[in-house]
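Of the protein chains in this complex, one is absent; all others appear in place.
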Amino acid sequence: MRNSDEPLSPERQGLRDQLAEGYQMIGKSPIKVDAMAKVTGQTMFADDLSMPRMLHCKILRSHVAYARILSIDTSAAEALPGVIAVLTGAAMPIPFGILPVSQDEHALCLDRVRFVGDPVVAVAAVDEETAFEAIQRIHVEYEKLEPVFDPTTAIENKQEPLHDYGDDGNVHKRVSMEFGEVEEAFAAADLVLEDTMFFEGNTHLPMEQHASLAWREADGRLTIQSSTQTPHYLHKAMSKVLEMPPSRVRVIACPNGGGFGGKSDPFNHEIVVAKLALMTNRPVKIALTREEVFYCHRGRHPVLMHVKTGFRKDGSMTGMHFQSLLDGGGYGSYGVASTYYTGALQTVTYKVPAYRFDGVRCFTNKPPCGPKRGHGTPQPRFALEVQLDKAAVALGLDPADLRLRTLHPAGGITANWLQVGSMGLGPCIEKVVEASGWKDKWGKLPAGKGVGLACSSYISGAGLPIYWNAMPHSGVTVQLDRGGGVAVFCGETDIGQGSDTVLAMVVAEVLGVDLADIRLTVADTHTTPVDLGSYSSRVTVMMGHAAFQAAERAREVVARSVAKRLEVPAVRLRFAENRVFDVQDPENGMPFPKAVQVAEAEHGTIAMAGSYTPPASPGKYRGAGVGPSPAYSYSAAVVQVDVDLETGVVAVEKIWVAHDVGQSINEMLVIGQVEGGVYMGLGEALMEEMSYRSNRFGVHKIPSMLEYKSPTTHEMPPVETFLIESPDPNGPFGAKEVGQGPLLPMMPAVANAVFDAVGVRVDEVPVTPDKVLKAMQAKDKRYGPKSFPDLRITETMRVKTLEQGGDGTAPRPPRAEKQEVKSS
Amino acid sequence: MKPATEPDSPARSKVQMILRVNGESHDVAFVPHKTLLEVLREDMRLTGTKHGCELGECGTCTILVDGVPRLSCLMLGLESDGHDIRTIEGMAGACGAHPLQTAFAELGAAQCGYCTPGFLLAAEAVLARDPTPSRATLVEELGGNLCRCTGYLKIYEAIELAAARMQKGTPDA
Partner (left out) sequence: MKAFKFLRARTCGEAAQLLAKNADARVHAGGTDLLGRMKERLDTSDVLVSLCDAAGLDQIRVETDGSIWIGARVTLAELAASEACRTFLPTLAEAAGLAASPQLRQRATIAGNLAQQTRCHYFRLATFPCWKRGDDACPVKEAGGVQDTAGIFDGACVSAHPSSVAPVLGSLDAEITVRDAKGPRPVPFDAFWAAPKPGIATDTILGAGDVIEAIRIPPRAAKQYMGYAEVRQKAAFDWALVSCAVRYEIVEGAMHDVRVWFGSVAPAPWRARLAEAALQGGACTDEAAAKAADAALAEARPVAGAAYKEHLARVALRRALADAREGAK
């Protein structure tokens, strides 16, 4: 395994030998360590917590999209019996935000509100109803400002900018980079396709509404329990805004009732209840309403895209120019990273010899967008995979064959300097093509029925942390006790994906103990080593490595003592079935608890730590921090649809999906993640959208669970899942991610299937019935955006590719673009 | 900062009621405008029943009332008078988990686990009417419960496994 530069001792060699003989735990499907608690209702989610003297918090939110706050009158609220404290932004003037470059949020708005739902005043009262009554008595005087709801307008900078930072006006981030010579690549192509596509924003819709409970401990410390995916980052934000040393702030992440990226930012309500708890010296809880969850958002960015690609006759690409315009909403959130991500992973699936990416993210007066499952990559993946389908048709090729001919080689470096490791996309495509009967179906089904194919890739954790530091991304401590119990400590957060189980299984594999002998302490900044959080599909790879290292070190200590006691070479020791024994004479051994006792007698208390830092990326240019990952997962899917020719209603009949996960840690959980990703992608493909009514109000079209359409049992088709295991040298046991990648092919596969069924292109997500029908009635048999605005790129960073003899840096200083900046 | 004073509206005075929950009678006092969901979670501390919207839009708060799946967020506590209420806390008995619970755990039908109590109770009601439900029956009967993690597939498989075991009379594997 990587990250272990210590010399291989006989004890460690014994572990390697044991693993080579076969896994005890890895790849099997034991039940999740938290499953019985979940099925019996014993799991305590954040809103299930309560404390004596607890107060309830409600937040008054802006009902205007953009305005200056002129005055706030809270006197009537304060006069209401049962109201204990009223809090405004003035008490918390320090800004925060998830990215160091976007510290643009306040726990309560200071001077301006930037979207409908922006928090303005908070109340703590003896019960929820009183708090609700109180916020209704608060009068906020606003001076309305001209709002902007659309990035194509925002980019023109005619309104008062939402923020006083960013690249210019309402342009939060503008990026342009070119790898190789794209214009030359187009000139060398047999076919150049240009497409403009739109991916509407959508949201996570976790079943659990965000909730937090904060209190001041008797010794003055602050503790918060919250539904967060990133306790470490919340810890940093709370410490900053509340001006308390991190050592005196404790963040405990509760099990998340679904996250999907929606609980990855530090949130205003979390800081608000903490502040109220400090003010009142009482526990304070907030449970957001479903409407408020829609305002928290941080979901999928709406992205308008223009993609120009050169193809040779055999379907291979000569080069690609990808442009994206992101609608960021009111705040930064992860947006700078999201912007880069819309241009990062186009290159890791198919060979793109020359590549240019231009991206712009604008602020608009809507709830902030951020990371949703697939973070920034499903939108460009949609555009790319639909365009490949068009290219196949134009070139007279089968879309599956086209893809198989152009796969990026395993172990290669992409044009934009991403290091590909194991690469199982080919087998993924072959598997779904065979299982779905693709060759007998594509282009051959009766009118209204069709099949579509699409592929994807995703990172197994980001190569860099969110704030620059040289420390590990994940840490695990393993402590052995005399009874044979194994206590494992890690900051990771289980959001339902099963990371607790992965943690326990890795340790159990190394120590040869039962899962029942492992006790986990997780997601608590006071007791566990830092793990950066459950985002970017990083936990299995990073925590897995750290857990392996910690367990291996503990095993080493035990093995050393047991080898002496049994008088066998340590390399021959095996840890299995709660015993430690000589592989050449299995009767010669001792129970695991006895082994721990022997070791503890010799070495003292056994508590070992492990940690993990991802390998350095070959890309060294500015912006190279987004995209690198220890390993890339790959997925392919075929979707079969039945389109109602009269109404345009798309029914998905069946899905075949194959995912290259490297190596399953828990196969059942892997399949569960694939199915869940397919489900969520299908919702995005067919119906989910976070859209807004009008320029006048900027109110969310449907801040309700009912009107934000998501698939029910009726809309979910049967899914056949295939796992491709191509162990990656960078993965623990070869494992790669599975939580996000399988979502990505769904949207383009549905759009491609609709084309196969009714011969029209819907170049926009979601593919709703009215759009299908409009495309069927349109002359060009297409529905989608007609134009793409000038992104006003003035400088493009140029980086030589590996093939050009580059070294991963941008050797020349950025030079001015020849293209003129058009005035609007 | 002000001293705490309780609101004194007369409508907020509590009513006393005997609630029949999970086979036991409970003497519970609650304000009359509380939903059964709130009474269960806040006044009885039965937090196994979850909520996802409190507007009847997700099915998360599903409980059984006289054996029928109901949305506890749209039923007042007062309306449960004389009815037999079953929550997730009442599903496992002294001799262990219900076969549905075991099967949900074994097959990974609970990911985040938040919708799980509602699904389990809805599934129990399905099996009470139809011990060997078809996939189509499950799709129809569980159409009122949203899950954002599983895509429902493992939930169907778990119910089918539990149904098969209950038919054979074996509580689990």
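By written order: A and B. Residues from 1 in each chain.
Everything that follows uses one rule, which is that a residue touches a chain if its C-beta (ideal position, glycine included) is under 8 Å from a C-beta of that chain, and two chains touch if they have at least 3 such contacts.
The shown structure was predicted, so the numbers you read here are calculated from the model rather than taken from an experiment.
Set against the missing chain, the residues B:Glu54, B:Glu106, B:Glu124 or B:Glu157 yield one that touches it, B:Glu54. Contact with the chain not shown here comes from a single listed residue; of A:Ser247, A:Thr647 or A:Thr794, that residue is A:Thr647. Summary of contacts with the chain left out: across B:Met44, B:Leu107, B:Leu127 or B:Leu146, the touching residue is B:Leu146. What chain A contributes to its contact with the hidden chain is residues 63, 129, 132-133, 136, 646-647, 649, 686-687, 693-697, 699, 701-704, 706-707, 709, 711-715, 768-770, 773-774.
Chain B meets the missing chain through residues 9, 11-12, 31-35, 54-59, 62, 68-71, 74-76, 78-79, 122, 140-146.
Heads up, the rule we're going with is that only the chains that are shown with their structure count from here on.
Note: centroid distance chain A to chain B, computed from Cα atoms, is 31 Å.
Those residues of chain B lying in contact with chain A across their complex are 1-2, 4-8, 41-42, 45-55, 57-58, 60, 87-89, 91-92, 97, 100-102, 104-108, 110-117, 120, 138-140, 142-154. The touching residues of chain A, when paired with chain B in their complex, are 29, 31-32, 34-45, 47-48, 50, 78, 80-85, 126-127, 129-130, 204-209, 255-260, 279-280, 289-290, 495-498, 668-669, 671-672, 675-676, 678-680, 682, 704-706, 710, 712-714, 716, 718-719.
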